[in-house]
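Apart from one protein chain that is not included, each protein chain of the complex appears where it belongs.
What follows is chain A.
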Amino acid sequence: MAGHTPPKRLQNYYQITGFISSGTYGRVYRAKGIKGNEGRTFAIKKFKPDKEGEPTYTGISQSATREMALCAELSHTNVIQHVETYLQDKTIYMVFGYAEHDLLQIVHHHSQLAQPRKPVPGATVRSILYQLLKGCDYLHKSWVMHRDLKPANIMVTSAGQVMIGDLGLARVFREPLVPLYTGDKVVVTIWYRAPELILGGRHYTPAVDLWAVGCIFAELVSLRPIFKGEEAKMDSKKNVPFQKSQMQKIVEVLGFPGEGQWPLLKSYPEHKELGTLYGAARPPRPMGLRTWWANQMKINNYPGNDSPGDQGLSLLEQLLDYNPETRLTAEQALKHKFFDVMRDGEGPGARDCFEGCSIEYPKRKISQEEYSQSLPGTKRSGLPDDSLRPPSKRLRDGF
(Lines give C-alpha, C1' and ligand atoms only; values in the text may rest on other atoms or scores of the structure.)
Protein backbone atom coordinates (compact mmCIF):
# COMPACT_ATOMS: atom_id res chain seq x y z
CA MET A 1 0.00 0.00 0.00
CA ALA A 2 1.32 3.40 -1.03
CA GLY A 3 0.91 4.91 2.39
CA HIS A 4 3.11 2.32 3.99
CA THR A 5 6.17 2.18 1.77
CA PRO A 6 9.07 3.60 3.75
CA PRO A 7 10.08 6.97 2.30
CA LYS A 8 13.29 7.20 0.31
CA ARG A 9 16.21 8.32 2.43
CA LEU A 10 18.65 10.86 1.05
CA GLN A 11 21.69 9.05 2.42
CA ASN A 12 20.82 5.93 0.44
CA TYR A 13 21.28 7.81 -2.80
CA TYR A 14 23.81 10.53 -2.05
CA GLN A 15 26.97 10.77 -0.06
CA ILE A 16 27.97 14.20 1.25
CA THR A 17 31.53 14.99 0.22
CA GLY A 18 31.90 18.55 1.45
CA PHE A 19 30.40 21.87 2.35
CA ILE A 20 29.91 24.57 -0.28
CA SER A 21 28.23 27.59 1.29
CA SER A 22 25.66 28.86 3.71
CA GLY A 23 23.13 31.65 3.76
CA THR A 24 19.93 32.84 5.35
CA TYR A 25 18.06 29.95 3.73
CA GLY A 26 20.33 27.17 5.04
CA ARG A 27 23.42 25.32 3.76
CA VAL A 28 24.61 23.81 0.53
CA TYR A 29 26.65 20.61 0.42
CA ARG A 30 28.43 18.78 -2.34
CA ALA A 31 27.49 15.15 -2.71
CA LYS A 32 28.32 12.25 -4.94
CA GLY A 33 25.67 9.97 -6.28
CA ILE A 34 25.46 6.37 -5.15
CA LYS A 35 22.96 3.67 -6.12
CA GLY A 36 22.23 4.43 -9.74
CA ASN A 37 23.68 7.93 -9.65
CA GLU A 38 27.32 6.85 -9.61
CA GLY A 39 29.82 9.18 -11.19
CA ARG A 40 27.65 12.26 -10.89
CA THR A 41 28.17 15.13 -8.51
CA PHE A 42 25.33 17.07 -6.95
CA ALA A 43 24.73 20.12 -4.83
CA ILE A 44 22.31 19.53 -1.99
CA LYS A 45 20.59 22.44 -0.39
CA LYS A 46 19.44 21.90 3.14
CA PHE A 47 16.85 24.43 4.22
CA LYS A 48 16.73 25.93 7.64
CA PRO A 49 13.34 25.44 9.20
CA ASP A 50 11.01 28.36 9.66
CA LYS A 51 10.72 30.04 13.03
CA GLU A 52 6.99 29.87 13.38
CA GLY A 53 5.94 27.48 16.08
CA GLU A 54 9.22 27.62 17.97
CA PRO A 55 10.69 26.27 20.09
CA THR A 56 9.46 22.72 19.69
CA TYR A 57 8.06 22.69 16.19
CA THR A 58 9.18 24.33 13.04
CA GLY A 59 7.64 24.79 9.63
CA ILE A 60 8.80 25.14 6.08
CA SER A 61 10.18 28.54 5.15
CA GLN A 62 8.71 30.68 2.43
CA SER A 63 12.03 30.51 0.66
CA ALA A 64 11.93 26.71 0.55
CA THR A 65 8.30 26.70 -0.55
CA ARG A 66 9.12 29.07 -3.38
CA GLU A 67 12.13 27.21 -4.59
CA MET A 68 10.32 23.88 -4.45
CA ALA A 69 7.29 25.21 -6.28
CA LEU A 70 9.25 26.93 -9.05
CA CYS A 71 12.06 24.45 -9.58
CA ALA A 72 9.60 21.65 -10.20
CA GLU A 73 8.15 23.58 -13.14
CA LEU A 74 11.27 25.05 -14.69
CA SER A 75 13.60 23.34 -17.09
CA HIS A 76 16.19 25.14 -19.19
CA THR A 77 19.84 24.68 -20.15
CA ASN A 78 20.74 27.93 -18.46
CA VAL A 79 18.82 27.44 -15.25
CA ILE A 80 20.21 25.18 -12.54
CA GLN A 81 18.84 21.67 -12.92
CA HIS A 82 16.67 20.52 -10.05
CA VAL A 83 16.92 16.78 -9.58
CA GLU A 84 14.62 15.95 -6.69
CA THR A 85 13.43 16.95 -3.25
CA TYR A 86 13.58 15.09 0.03
CA LEU A 87 11.85 15.71 3.28
CA GLN A 88 13.24 13.93 6.23
CA ASP A 89 13.67 14.70 9.89
CA LYS A 90 11.48 17.74 9.31
CA THR A 91 13.99 19.24 6.95
CA ILE A 92 13.74 19.96 3.24
CA TYR A 93 16.63 18.91 1.04
CA MET A 94 16.71 19.93 -2.60
CA VAL A 95 19.09 18.12 -4.91
CA PHE A 96 20.57 20.08 -7.82
CA GLY A 97 23.06 19.46 -10.56
CA TYR A 98 26.56 20.51 -9.59
CA ALA A 99 28.73 23.13 -11.26
CA GLU A 100 32.48 23.35 -10.69
CA HIS A 101 32.60 27.13 -10.93
CA ASP A 102 30.61 30.26 -10.37
CA LEU A 103 31.12 33.78 -11.65
CA LEU A 104 32.33 35.06 -8.30
CA GLN A 105 35.17 32.55 -8.39
CA ILE A 106 36.01 33.33 -11.99
CA VAL A 107 36.22 37.04 -11.23
CA HIS A 108 38.22 36.30 -8.10
CA HIS A 109 40.66 34.17 -10.06
CA HIS A 110 41.40 37.09 -12.36
CA SER A 111 41.50 39.82 -9.77
CA GLN A 112 43.46 38.04 -7.05
CA LEU A 113 45.13 34.89 -8.22
CA ALA A 114 46.36 35.27 -11.77
CA GLN A 115 49.61 37.22 -11.96
CA PRO A 116 50.17 39.30 -13.94
CA ARG A 117 46.53 40.36 -13.97
CA LYS A 118 44.77 39.29 -17.14
CA PRO A 119 41.20 40.14 -18.08
CA VAL A 120 38.45 37.61 -18.58
CA PRO A 121 38.74 36.95 -22.33
CA GLY A 122 36.25 38.92 -24.40
CA ALA A 123 34.81 35.75 -25.94
CA THR A 124 34.26 34.26 -22.50
CA VAL A 125 32.52 37.40 -21.27
CA ARG A 126 30.29 37.39 -24.33
CA SER A 127 29.38 33.74 -23.93
CA ILE A 128 28.66 34.08 -20.21
CA LEU A 129 26.41 37.07 -20.86
CA TYR A 130 24.67 35.32 -23.70
CA GLN A 131 23.90 32.21 -21.69
CA LEU A 132 22.93 34.24 -18.65
CA LEU A 133 20.48 36.28 -20.73
CA LYS A 134 19.09 33.09 -22.27
CA GLY A 135 18.30 31.78 -18.79
CA CYS A 136 16.88 35.14 -17.79
CA ASP A 137 14.71 35.28 -20.88
CA TYR A 138 13.36 31.82 -20.11
CA LEU A 139 12.57 32.75 -16.50
CA HIS A 140 10.84 35.97 -17.51
CA LYS A 141 8.80 34.26 -20.21
CA SER A 142 7.76 31.80 -17.52
CA TRP A 143 6.63 34.82 -15.46
CA VAL A 144 9.37 34.26 -12.93
CA MET A 145 11.70 36.98 -11.74
CA HIS A 146 14.85 35.91 -10.02
CA ARG A 147 15.38 38.99 -7.82
CA ASP A 148 18.81 37.95 -6.62
CA LEU A 149 21.11 37.76 -9.61
CA LYS A 150 24.75 38.24 -8.65
CA PRO A 151 28.05 36.57 -9.57
CA ALA A 152 27.82 34.08 -6.70
CA ASN A 153 24.47 32.82 -7.99
CA ILE A 154 25.62 32.22 -11.56
CA MET A 155 27.03 28.72 -11.89
CA VAL A 156 29.40 27.56 -14.60
CA THR A 157 30.13 23.90 -15.30
CA SER A 158 33.56 22.73 -16.37
CA ALA A 159 32.02 22.33 -19.83
CA GLY A 160 31.35 26.07 -19.88
CA GLN A 161 27.61 25.84 -19.41
CA VAL A 162 26.27 28.85 -17.53
CA MET A 163 23.32 28.31 -15.21
CA ILE A 164 21.28 30.63 -13.06
CA GLY A 165 21.07 29.24 -9.55
CA ASP A 166 19.39 29.94 -6.23
CA LEU A 167 15.74 30.64 -6.86
CA GLY A 168 15.04 31.19 -3.18
CA LEU A 169 14.01 34.77 -3.77
CA ALA A 170 12.47 34.17 -7.16
CA ARG A 171 8.77 34.62 -7.59
CA VAL A 172 6.00 34.64 -10.08
CA PHE A 173 5.14 38.17 -11.12
CA ARG A 174 1.98 37.53 -13.04
CA GLU A 175 -1.03 38.85 -11.15
CA PRO A 176 0.54 39.01 -7.73
CA LEU A 177 -2.06 38.60 -5.00
CA VAL A 178 -0.30 41.19 -2.88
CA PRO A 179 2.03 43.99 -3.99
CA LEU A 180 5.53 42.62 -4.50
CA TYR A 181 6.86 45.06 -1.93
CA THR A 182 4.54 43.68 0.72
CA GLY A 183 5.99 40.22 0.28
CA ASP A 184 9.64 41.08 0.61
CA LYS A 185 10.72 44.57 1.45
CA VAL A 186 14.31 44.01 0.54
CA VAL A 187 15.37 42.11 -2.52
CA VAL A 188 18.60 41.83 -4.47
CA THR A 189 22.00 42.03 -2.85
CA ILE A 190 22.86 45.70 -2.49
CA TRP A 191 25.56 46.04 -5.20
CA TYR A 192 23.24 44.60 -7.83
CA ARG A 193 20.09 46.38 -6.74
CA ALA A 194 18.31 48.39 -9.43
CA PRO A 195 17.68 52.14 -8.93
CA GLU A 196 13.90 51.69 -8.94
CA LEU A 197 14.28 49.42 -5.89
CA ILE A 198 16.64 51.84 -4.17
CA LEU A 199 14.08 54.60 -4.76
CA GLY A 200 11.42 52.47 -3.10
CA GLY A 201 9.50 51.14 -6.12
CA ARG A 202 6.59 49.00 -4.97
CA HIS A 203 5.55 47.34 -8.18
CA TYR A 204 8.86 46.59 -9.72
CA THR A 205 9.27 44.47 -12.81
CA PRO A 206 11.65 41.84 -14.21
CA ALA A 207 13.76 44.79 -15.34
CA VAL A 208 15.41 44.55 -11.88
CA ASP A 209 17.05 41.34 -13.12
CA LEU A 210 18.41 43.08 -16.21
CA TRP A 211 20.03 45.79 -14.09
CA ALA A 212 21.73 43.03 -12.15
CA VAL A 213 22.88 41.44 -15.42
CA GLY A 214 24.36 44.81 -16.36
CA CYS A 215 26.23 44.94 -13.05
CA ILE A 216 27.50 41.40 -13.56
CA PHE A 217 28.65 42.29 -17.07
CA ALA A 218 30.53 45.30 -15.72
CA GLU A 219 32.10 43.17 -13.01
CA LEU A 220 33.31 40.58 -15.51
CA VAL A 221 35.05 43.36 -17.40
CA SER A 222 36.42 45.35 -14.46
CA LEU A 223 36.94 42.48 -12.01
CA ARG A 224 35.31 44.39 -9.19
CA PRO A 225 31.71 45.38 -8.49
CA ILE A 226 30.89 48.48 -10.53
CA PHE A 227 28.69 49.99 -7.81
CA LYS A 228 30.23 48.90 -4.55
CA GLY A 229 28.12 50.79 -2.05
CA GLU A 230 27.85 50.23 1.64
CA GLU A 231 24.61 48.87 2.87
CA ALA A 232 22.68 51.01 5.32
CA LYS A 233 21.28 48.66 7.93
CA MET A 234 17.73 48.58 9.13
CA ASP A 235 17.00 50.44 12.31
CA SER A 236 15.70 48.74 15.43
CA LYS A 237 12.13 49.14 14.21
CA LYS A 238 13.07 47.33 11.02
CA ASN A 239 12.49 50.36 8.90
CA VAL A 240 14.30 49.99 5.64
CA PRO A 241 16.57 53.00 5.16
CA PHE A 242 17.36 54.77 1.91
CA GLN A 243 20.50 53.18 0.47
CA LYS A 244 22.38 56.43 0.07
CA SER A 245 25.85 55.01 -0.39
CA GLN A 246 24.68 52.61 -3.08
CA MET A 247 22.81 55.33 -4.95
CA GLN A 248 25.86 57.55 -4.71
CA LYS A 249 28.08 54.88 -6.28
CA ILE A 250 25.68 54.59 -9.17
CA VAL A 251 25.49 58.35 -9.63
CA GLU A 252 29.28 58.63 -9.57
CA VAL A 253 29.45 56.57 -12.73
CA LEU A 254 26.16 57.19 -14.51
CA GLY A 255 25.32 60.71 -13.36
CA PHE A 256 22.05 61.79 -11.80
CA PRO A 257 18.90 60.34 -13.28
CA GLY A 258 16.70 62.94 -14.89
CA GLU A 259 13.06 63.08 -15.80
CA GLY A 260 13.96 63.35 -19.47
CA GLN A 261 15.40 59.87 -19.36
CA TRP A 262 13.12 58.55 -16.64
CA PRO A 263 9.72 60.30 -16.77
CA LEU A 264 8.28 58.45 -13.77
CA LEU A 265 11.27 59.28 -11.58
CA LYS A 266 9.33 61.64 -9.33
CA SER A 267 6.66 59.05 -8.65
CA TYR A 268 9.11 56.91 -6.68
CA PRO A 269 8.63 57.23 -2.90
CA GLU A 270 12.26 58.04 -2.17
CA HIS A 271 13.13 60.22 -5.17
CA LYS A 272 13.58 63.23 -2.91
CA GLU A 273 16.50 61.45 -1.26
CA LEU A 274 18.42 62.07 -4.45
CA GLY A 275 18.56 65.68 -3.33
CA THR A 276 20.63 64.70 -0.31
CA LEU A 277 23.28 63.50 -2.74
CA TYR A 278 23.43 66.90 -4.46
CA GLY A 279 23.69 68.64 -1.15
CA ALA A 280 26.42 66.38 0.22
CA ALA A 281 29.73 67.86 1.30
CA ARG A 282 31.37 66.19 -1.63
CA PRO A 283 28.71 65.89 -4.30
CA PRO A 284 29.53 63.09 -6.71
CA ARG A 285 31.18 64.11 -9.94
CA PRO A 286 29.95 61.61 -12.46
CA MET A 287 32.53 60.23 -14.83
CA GLY A 288 30.07 58.73 -17.30
CA LEU A 289 29.87 55.10 -18.32
CA ARG A 290 32.01 55.63 -21.42
CA THR A 291 34.94 56.95 -19.42
CA TRP A 292 34.47 54.19 -16.87
CA TRP A 293 34.52 51.62 -19.68
CA ALA A 294 37.61 53.09 -21.35
CA ASN A 295 39.41 53.07 -17.99
CA GLN A 296 38.57 49.43 -17.40
CA MET A 297 39.77 48.42 -20.84
CA LYS A 298 43.08 50.12 -20.06
CA ILE A 299 43.51 48.94 -16.46
CA ASN A 300 42.79 45.33 -17.32
CA ASN A 301 44.94 45.36 -20.47
CA TYR A 302 42.20 44.25 -22.80
CA PRO A 303 43.85 43.38 -26.10
CA GLY A 304 42.33 45.10 -29.12
CA ASN A 305 41.44 41.85 -30.84
CA ASP A 306 39.67 40.24 -27.90
CA SER A 307 37.84 42.88 -25.98
CA PRO A 308 34.10 43.28 -25.49
CA GLY A 309 34.55 46.37 -27.69
CA ASP A 310 32.18 49.17 -28.53
CA GLN A 311 29.25 46.80 -28.91
CA GLY A 312 29.87 45.61 -25.37
CA LEU A 313 29.74 49.17 -24.12
CA SER A 314 26.57 49.82 -26.08
CA LEU A 315 24.91 46.77 -24.52
CA LEU A 316 26.05 47.76 -21.04
CA GLU A 317 24.65 51.28 -21.50
CA GLN A 318 21.27 49.84 -22.36
CA LEU A 319 21.30 47.41 -19.44
CA LEU A 320 22.31 50.09 -16.95
CA ASP A 321 19.48 52.32 -18.10
CA TYR A 322 17.95 54.16 -15.13
CA ASN A 323 14.47 53.89 -16.58
CA PRO A 324 13.15 50.34 -16.05
CA GLU A 325 10.70 50.83 -18.87
CA THR A 326 13.33 51.50 -21.50
CA ARG A 327 16.00 49.21 -20.05
CA LEU A 328 16.56 46.27 -22.41
CA THR A 329 14.53 43.15 -21.74
CA ALA A 330 16.36 39.83 -21.84
CA GLU A 331 14.86 39.12 -25.24
CA GLN A 332 15.95 42.49 -26.61
CA ALA A 333 19.41 42.14 -25.11
CA LEU A 334 19.90 38.80 -26.86
CA LYS A 335 19.24 40.56 -30.17
CA HIS A 336 21.89 43.18 -29.52
CA LYS A 337 24.69 43.42 -32.08
CA PHE A 338 27.14 42.34 -29.37
CA PHE A 339 25.72 38.82 -29.76
CA ASP A 340 25.65 38.71 -33.57
CA VAL A 341 28.51 36.19 -33.58
CA MET A 342 26.35 33.83 -31.51
CA ARG A 343 24.14 33.36 -34.57
CA ASP A 344 21.07 32.49 -32.53
CA GLY A 345 22.81 29.91 -30.41
CA GLU A 346 24.75 28.24 -33.24
CA GLY A 347 27.87 30.40 -33.12
CA PRO A 348 31.09 29.76 -31.21
CA GLY A 349 30.72 29.91 -27.47
CA ALA A 350 26.94 29.95 -27.50
CA ARG A 351 26.90 26.90 -25.26
CA ASP A 352 30.43 26.82 -23.87
CA CYS A 353 31.96 29.91 -22.35
CA PHE A 354 35.38 28.25 -22.18
CA GLU A 355 35.48 27.53 -25.89
CA GLY A 356 38.88 28.63 -27.17
CA CYS A 357 39.82 29.77 -23.67
CA SER A 358 43.25 28.69 -22.46
CA ILE A 359 42.77 29.68 -18.84
CA GLU A 360 42.42 26.84 -16.37
CA TYR A 361 40.04 28.00 -13.68
CA PRO A 362 40.52 26.33 -10.34
CA LYS A 363 37.63 24.17 -9.24
CA ARG A 364 35.36 25.23 -6.48
CA LYS A 365 36.93 24.98 -3.06
CA ILE A 366 35.09 22.51 -0.96
CA SER A 367 35.56 22.73 2.72
CA GLN A 368 35.26 19.84 5.07
CA GLU A 369 34.33 22.32 7.71
CA GLU A 370 30.92 23.82 7.94
CA TYR A 371 31.90 27.26 9.06
CA SER A 372 34.25 28.52 6.43
CA GLN A 373 34.62 32.18 5.71
CA SER A 374 32.34 33.17 2.86
CA LEU A 375 33.65 35.37 0.07
CA PRO A 376 32.55 39.00 0.10
CA GLY A 377 29.51 39.79 -1.99
CA THR A 378 27.99 36.39 -1.47
CA LYS A 379 25.67 37.39 1.31
CA ARG A 380 22.12 38.13 0.44
CA SER A 381 20.62 40.87 2.49
CA GLY A 382 17.08 39.66 2.11
CA LEU A 383 14.92 39.53 5.17
CA PRO A 384 13.02 36.53 6.32
CA ASP A 385 9.69 36.79 4.60
CA ASP A 386 6.80 38.15 6.47
CA SER A 387 8.96 39.34 9.30
CA LEU A 388 7.98 42.88 8.44
CA ARG A 389 4.35 42.40 7.77
CA PRO A 390 2.02 43.31 10.56
CA PRO A 391 -0.97 40.98 10.44
CA SER A 392 -3.46 43.82 10.06
CA LYS A 393 -1.69 45.05 6.96
CA ARG A 394 -1.69 41.62 5.48
CA LEU A 395 -5.38 41.19 6.03
CA ARG A 396 -6.11 44.37 4.19
CA ASP A 397 -3.92 43.39 1.29
CA GLY A 398 -5.60 40.04 1.14
CA PHE A 399 -8.44 41.57 -0.91
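Everything that follows uses one rule, which is that a contact is a pair of C-beta atoms (placed from the backbone, for glycine too) under 8 Å apart; a residue touches a chain by one contact, two chains touch by 3 or more; residues count from 1.
We take it that contacts and distances are computed from a predicted model.
Looking at the choices "B-like cyclin", "serine C-palmitoyltransferase", "Translation initiation factor eIF2B subunit beta" or "RecA family profile 1 domain-containing protein", the name in the UniProt record of the chain not drawn here is "B-like cyclin".
When the missing chain is restored to the complex, the residue among A:Ile60, A:Val240, A:Leu277 or A:Cys357 that touches it is A:Ile60.
From the set A:Gln11, A:Ser75, A:Ser158 or A:Thr326, the residue in touch with the chain omitted from the display is A:Ser75, counting the whole complex.
One of A:Leu87, A:Leu277 or A:Val341 touches the chain omitted from the figure, and that residue is A:Leu87.
Mapped onto chain A, the interface with the missing chain covers residues 1-3, 7, 52-53, 56-60, 62, 65-66, 68-70, 72-75, 85, 87, 90, 92, 141-144, 171-172, 174-178, 183, 385-386, 391, 394-395, 397-399.
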